[in-house]
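Would you mind keeping the following structure in view while I ask a few things?
All protein chains but one are shown at their positions in the complex.
Letters A and B mark the chains as written, and numbering starts fresh at 1 in each.
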Amino acid sequence: MTTTALSAPRERRRDPRRHYPMWFYLPAAAVYGVLFIVPTVASLYFAFTRWNLSGAEFIGFENFALFFREPYLFQGLVNTLIYGALTSGLKVVLGLLLGVFLTSQIIARGYLRSVVFFPVLVSTVGIGVTFAVLMDPSDGLINRALAVIGVDGPGWLTDPNLALVSVALVDVWKGVGLATLIYIAGIVAIPQEYFEAAKVDGASSCQNLRFVILPLLWPATSTVIVLSLIGGLRSFDLIWTMTQGGPGFTSDVVASVIFKQYQAGFWGLSSAGNVVLFLLVSAVMVPLYWLMGRKEVER
Amino acid sequence: MHSTHRPLLPRAAAGAAAAVLAAGLAACSTGGDDDGTLNILIDNSEATGSLMQALVDAYTEAHPDVEIELEIRPGGTEGDNIVKTRLQTGDMPDLFFYNSGSLLQALNPSQMLTDLSGETYLDSVTDTFKDGVTSGDAVHGVPVGQAIGGGVLYNLAAYEELGLEVPTTWDEFMANNQAILDAGTAAPVIQTYGTESAWTSQLFVLADNYNVLAAEPDWADAYTANEAHFADTPAALAGFEHLQEVAEAGYLNEDFASLTYNEGLAALVAGEGVHYPILTNALTEIEAVDPEGVDQLGFFGLPGDAPAEAGVTTWLPGALYLPQTNEDPGPAQDFLAFVASTEGCDAQTAGVSVIGPYFIDGCTVPSDVPPAVAQLQAYFDAGLTAPALEFLSPVKGPALEQITVEVGSGIRSAADAAALYDEDVKKQAQQLGLEGW
């Protein structure tokens, strides 16, 4: 890969085989191979079978044809992309702003860092249950508070046009702490000289952010994007706790469609769905991963 | 590490006949713990829990040497999933409680469950029930609980106040709804699409089966054979249409989209809503929270369009099943014999209020039942009952509850919904490998 070229001259100076033994891979590979790779390969086979409690019958690509005929699949695909883009976009922007803010000279910095991070610690089910109550259209705290200032709050989770976005916002609420933490780590790692040099050049804090912090934070940004985008595209646990894909099918994402098929006992069909989801996420992630890897090397 | 390939690959290559699977897995699985305890897997509903606890208490009192442990699983589709996964992996405890009818058929009972038809204790179980737990010639389950009616629970006080009569046709029902709406104090029809309650939206369709069968006596067989469908059978489509009519007329409670099943029941008891299409085992749920509340309610079958004799669609209760992976079925069989006896139903009666007739010969229902139960019993006495479709046909699509939620919420029209459900049904039928799909 690209890094090989960079480190090649160094490698001549010593024998990497001695200091970085390949057997370091072994323990992880054993656990991962047996408990993840083997079952995954098996399920790849089952994607081509009609597999349920009666057994598995080979049916070729029929599951894939059936999966793409799911009437709500298209909406699920669109929802998946919206959810992934919305959550990772907001996590990057808010995480960066919070990261910059929480490394600046403000009072109660430690408290604020802790508060922003604490939702990361709460269980998804717990958050889902809590927000489902808070977002209740008539009894929920949010709409009661809005009513006080004279606004008639919407049905956050019951309005078909709003349910997905509401869940995505809760997802951001829960996950922005982690993005912030990664950004804080990145900002703290920037050597002080850079800021001082910028100061000498008379940079404003805005220019500081744009020309000093942002480029140097690229590794942090790419980590946040990779993790939150993959999480967002695959995510369904919060959706499942809060709306179960409803009302009707309006907040279904691909992962929840697959989960419902799995629950219905259509195991072959849901295995095929997993293959489709894998291809979809790969189609988004692999080019992105490659692009970001390149940018990182350029830096 | 290589040994891990053994259970997987040959089976995958061979296409994995389930019988081989079950036999092969029995060898390497723990099944239930073999410590002499009888383990029973049940769902986490209030009703199942208290019925099973009553049975277990009575049984262990008579057999002090036996220890029984109830293992609780989530309900709903998550629960279906767990039951299937544990059957498939040979990890089912000694006995488990599960639905009868089409949900049972989806478990591939002839290869997963023990045939009980040779057992003498099964002689006292009524044929009606046996039909709901039969696959081929094999009978698989022993009923826990009583017959359930699907129809409308209503608030008695509101009916009295407004001088309403129990409706026997759909038009009368709608007239009552209008009268309730005009009175302006309560919502005519309660719907509950909130957290984990979307299943309640199916009642307009499922509880209409008595009326469908009254119009089309061959409906169930034609439907199973892929010859009749919801979208092209007017009598079957009516259930979807009725839901749409009720929603469009503005008869639903305002918070239908977020209200949950339990909140809906509380609202019905409190008189905030007057009609709630639901199953009568809701009465057990109400009793657990508010023992007085049960007496506030009455019950009638979901009215249909035809002016013929009004009746009710009925559900069979769930049953206890014996998985084939149980290597020492003796204690489990003995417990099943107890459940199928009059002592068994006496224990249930003593533990939980009776909500309908038993399916075990010789079992009696106490005379002082709540009004809704008496009204349900009257339908049985008059012979005006018909089983729900899921007990006449193995085919039930998994997405009906989302589809009916869409109809009730005004997202999808009745005709559209029926067509979509027919597609959903097709998927299930193909999975079951039925003829003609």
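Just a few scattered comments:
We take it that contacts are C-beta pairs under 8 Å (C-beta built on N, C-alpha and C of every residue); 3 or more make two chains touch, one makes a residue touch a chain.
By our rule, contacts and distances are computed from a predicted model.
Not every chain of the complex appears here, and the one that does not is recorded in UniProt as "Carbohydrate ABC transporter permease", selected from "Carbohydrate ABC transporter permease", "Dehydrogenase", "Electron transfer flavoprotein beta subunit/FixA family protein" or "Molybdopterin-dependent oxidoreductase". One of A:I149, A:V188 or A:C206 touches the chain omitted from the figure, and that residue is A:V188.
Taking the complete complex into account, residues 1, 3-4, 7, 10, 14, 16-22, 24-25, 27-29, 31-32, 34-40, 42-43, 46, 101, 104-112, 114-126, 129-131, 133-134, 136, 139-141, 144, 173, 178, 181-182, 184-185, 188-191, 219, 223, 226-227, 230, 234, 237, 255, 258, 262, 267, 271, 274, 277-278, 281-282, 285-286, 289 of chain A touch the chain not shown. Touching the omitted chain from chain B are residues 3-4, 6-8, 25, 28-30, 44-46, 69, 71-75, 82, 85-86, 88-91, 196, 260-262, 266, 289.
Please note the rule applied: only the chains that are shown with their structure count from here on.
Between the Cα centres of chain A and chain B there is a gap of 38 Å. Contacts from chain B toward chain A in the complex involve residues 1, 4-5, 8-9, 12, 15-18, 21, 77-78, 80-81, 84, 87-88, 106-108, 111-112, 193, 195-196, 198, 254-255, 257-258, 398-399, 402-403, 405-406, 409, 411-412, 420, 423, 427-428, 430-433. By the touch rule above, chain A contacts chain B in their complex via residues 30, 34, 38, 42, 45-46, 49-58, 66, 71, 132, 136-139, 155, 157-158, 160, 242, 244-250, 260-266, 269.
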